[in-house]
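Note that one protein chain is taken out, while the other chains of the complex remain in position.
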Amino acid sequence: MKVVCRFEVRFSRFIDAEGKVVAALPDFARRPEALIPLYEAMVLTRRFDAKAVALQRTGRLGTYAVALGQEAVGVGVAAAMRAEDVLAPSYRETAAMFWRGVTIEEWLLYWGGDERGGDVAGPRRDFPVSIPVGSHALHAVGAAYAFELRHEASAAVAVFGDGATSRGDVAEAFNFAGAWRVPVVFVAIDNGWAISVPRTAQTAAETLAQKAIGAGFTGLQVDGNDVVAVRHAVERALATAREGGGPTLIEALTYRLSDHTTADDAGRYRDADEVSRQWREEPLARLRAYLAEAGVWGKDDEERMIADIDARIERAVAAYEATPPQAPEAMFDYLHATLPVALEGQRAAAMAADDDG
Amino acid sequence: MAETTLIGAVNMALTRAMADDETVVVLGEDVAVDGGVFRATDGLLARFGAARVIDTPLAEAGISGVAVGMAAQGLKPVAEIQFMGFIYPTLDQIVSHAARLRNRTRGRLACPMVLRAPFGGGIRAPEHHSESTEAMFAHVPGLRVVIPSSPRRAYSLLLAAIRDPDPVVFLEPKRIYRAFREAVADDGQALPLDVCFTVREGRDLTFVTWGAMIKETLAAADALAAEGVAAEVIDVATLKPLDEKTILDSVASTGRCVIVHEAAYSGGWGGEIAARLAERGLTSLLAPVERVTGYDTVMPLYRLENRYMPSTGRILAAARRALAY
Partner (left out) sequence: MTVFNLPDLGEGLIEAEIVAWHVGAGDHVVADQPIVSVETDKAVVEVPSPTAGRVARLRARPGDIVKVGDPLAEFGDAATSADTGTVVGEIEVGGAAIAEAGDARAAPRVKALPAVRALARKLGVDLALVAASGRDGTVTAGDVERAAKALAEAGPAQPLRGVRRAMARRMARTAGEVVPATVVDDADLGLWSDPGDVTIRLIRALVAGCAAEPALNAWYDGHEMARRLHGKVDLGIAVDTDDGLFVPVLRDVGNRDAADLRDGLDRMKADVEARKVPPEELRGATITLSNFGTLGGRYASPVVVTPQVAILSAGRVAPRVLAVDGAPAVRLALPLSLTFDHRAVSGGEAARFLAATIADLERPR
C-alpha cells in the first residue's frame, strides 16, 4: 500500500526560559538592543492588565480579559506586521493592538462599555475585537481577498485561541484561505485553556498547527513565550503571503497565567501547581534576563521604563474616566449610514426619556 | 424594452451593478461556472472574470463571514445562499458582525454587503427548500430585509441594496421567479429602500403583503372588484425599516386591513404590522386586523404545501370577514 502523503509540523524557539539563546537568532534580533522595544511593549501590556484588573475590582471598568503570560505572542505578531496590513483580533490581543496603535484610552473605553473604543484613530482598517469565538478568522480571509483583488501588498492576520480552532467558522476560514490562496496568516494562541476546558479536551489532533494541513497549507509551532520566535515566524508567513504563497497557520505555545476574565476564578478548575510551573516559562523574565546578560538593560532602564509606562497608563485612565457616557441618541446614530425614517420616532423618544422613562 | 422575469431582472441588476462598480463581487456556491442554480448569476463569470465571480466552497457560514471581511475592507460583496433553508449557518456572521460593524466602530468600518437567497414554497421542492423565515432577520437591528414582488422591483431594489452602504438581506420569492414577465428598463435606476409600494389603489379595504403572495392577493382583489369592492394592495418590499406611514394612511381611509404572508403565523412580520396598526391606527379600524398566513407548523412537504400557503380563497374569506364586521 503506498503512502499518499505525510506531514510534518516544525517547532521553533530562539531564546529559552532562562534567557539563553538556543538557535541562531534571525536578522532583526542580532543586535540585542533591537529587542528592547519588544520588551517594553510586553511590560506595557502586563502593567496595563494589572491596572485594568484593579479598575474592574473597584467598579471603574467592566469585565476584562487579561493577557498575562501571552504578551510575547501579541507583541511578536504585531511587530512582524506592516502598518498597511490588517489585524483581526479576538478579545485578548491587548499587546498586539497597543503595538498597532490602539491607544490605552481607546482600549479602556471599549471595556468600559463605550463603543467609541472601537473607533480607533490609529489602525483605521484593523477589525475590532471579536467576541464570538473564531468568527473573525473568516473576516481576515475576506479582507485578504479584497487586498489581492485590488493588487495591494497588504496581508491580513487573524489571531485566536485554542478553543477557536474547534469552531466551524475557523475550519471554514482555513478551507477558504487554502482554496483561494489568499494573503492571510492565522495565529492560534494555544494557552492551554478555553475558560475551564483544557486544550487536551478541545481536539484529538496532536498539534493545532496540523489543522492547516487539512486545508492544504503549512502549519507550524513556535514557542509563544519567545517573542523572537513569534515575530520571526509571522514575518516569514507574511512574506509568503505577499509573494502569493498563500496562508500559513502558526500555533504559538504559551500559557494563560490568569483567569479567563475578571469574573472567572480559575482556581475552580485548575491546579495551582501547574500554574506555578508555567510561571517559570513566562516571556518577560526570559527576555529581561537575556537583555541584562547582553549588558543592554539594567536597573535604571527598568525603573525609568516602569515609571514612563505607569505615567502613560495613569494619563489614559484619567482621560477615560473624564469621558462622560455618550448621549442616548448614540444608540441610533451609527446603525446605518443615514438614520432610517422608521427610527426617527424612537430616537426622539430615547432622547426625551430620562432614567425613569 | 424587453420583458423579463423576476429572476431575469435579478441577473440584469447584478450585471449592471458589476459593470458600474468594480468593487462589486459576487460569491456563492455554483454562481460562477453554472451561473447559479436558478441562473441568477448567469453570464457574470464570462463578463467579469473569476476574480469577481467566485464559486465558493460549500460553507454558508464561510460565505457570509468572508463577505463581512470583504465588505469591511472596501468591496461590495453580493453573497448568494442557494436556498433560504441553508441560510441559518450565516446567522452568527449576519447578526453578530454584519449588522453591528458600523455601530460598534462608530462608523469607522461598515459592512455594505448583500446576502441574497431564494425563499418561499410552492415549487414542489424537497424539504428544507421552501423556507420563509424573513421575520428572523427583520428582527435584527442594523439589518435591512428587502423582498421584491415583481421583475421591475427586483431589478431596482437589488440595485438599491447593492448600493446601500449597510447590509441587506435580499430574499427572492422563487415561486414567482418565472411566473410573469414585465418590461424592465436596464437604466440603472434604483427604487428607494424603506418604502412600501401601493400596487393597486382602493377605498374599501387594504391588503398588505410581500413576495410571492402578491399573486394570490391581487387575484383576491380582482374577485372583490367584480363584487364592487375596491381593495388597495400594498407591497411592503422593505420589511425593515418598515414604512408604516403608507400602511397607516391606507387603513385610515379604508378602515379594514388584511395582511397576507406565507410565513408562519406566530412571530411572523404580519404581527409587527398589526401591532403598529393597534398602536397608531386603532381609531381608524372598523374591523379587527386580519392576518392570512402559513400555519404554526413546519412547512409540509409538497403534497400539502398548497394547503399550507395562503390561497386566494383564504384571502378572500378574510377580506369578507373584515368587510362584514
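Labels for the chains are A and B, by order of writing; each one numbers its residues from 1.
Quick note on the criterion: a contact is a pair of C-beta atoms (placed from the backbone, for glycine too) under 8 Å apart; a residue touches a chain by one contact, two chains touch by 3 or more.
Computed from a prediction, not measured in an experiment: that's the story for all the values here.
Trainee: Which of A:E40, A:E152, A:D264 or A:D333 sits in contact with the chain that's absent?
Mentor: Final answer for the missing-chain contact: A:D264.
Trainee: Among A:R124, A:R280 or A:R315, which residue is in contact with the omitted chain in the full complex?
Mentor: For the chain that is not drawn, the touching residue is A:R280.
Trainee: Which residue from A:V21, A:I36, A:A205 or A:I306 sits in contact with the chain not drawn here?
Mentor: Of the listed residues, the one touching the omitted chain is A:I306.
Trainee: State which residues belonging to chain A touch the missing partner chain.
Mentor: Chain A touches the chain not shown through residues 46-47, 50, 53-54, 57, 62-63, 195, 257, 260-261, 263-265, 267-268, 272-273, 275-277, 279-280, 285, 288, 292, 298-299, 302-303, 306, 310.
Trainee: In the full complex, which bits of chain B touch the chain not displayed? Write them out.
Mentor: 255, 282-288, 325
Here is the rule we go by: only the chains that are shown with their structure count from here on.
Trainee: Determine the centre-to-centre distance between chain A and chain B, using the mean Cα coordinates as centres, and give it in whole Å.
Mentor: 40
Trainee: Under the stated contact criterion, what part of chain A meets chain B in this complex?
Mentor: 86, 88, 115-116, 118-120, 124-125, 127-128, 130-132, 135-147, 149-150, 156, 168-169, 172-173, 175-176, 179-180, 334-337, 340-343
Trainee: Could you list, by residue number, the parts of chain B that touch chain A in their complex?
Mentor: 25, 51-52, 54, 56-57, 59, 61-62, 64-75, 77, 89, 92-93, 96-97, 101-110, 141-142, 164-166, 194, 240-244
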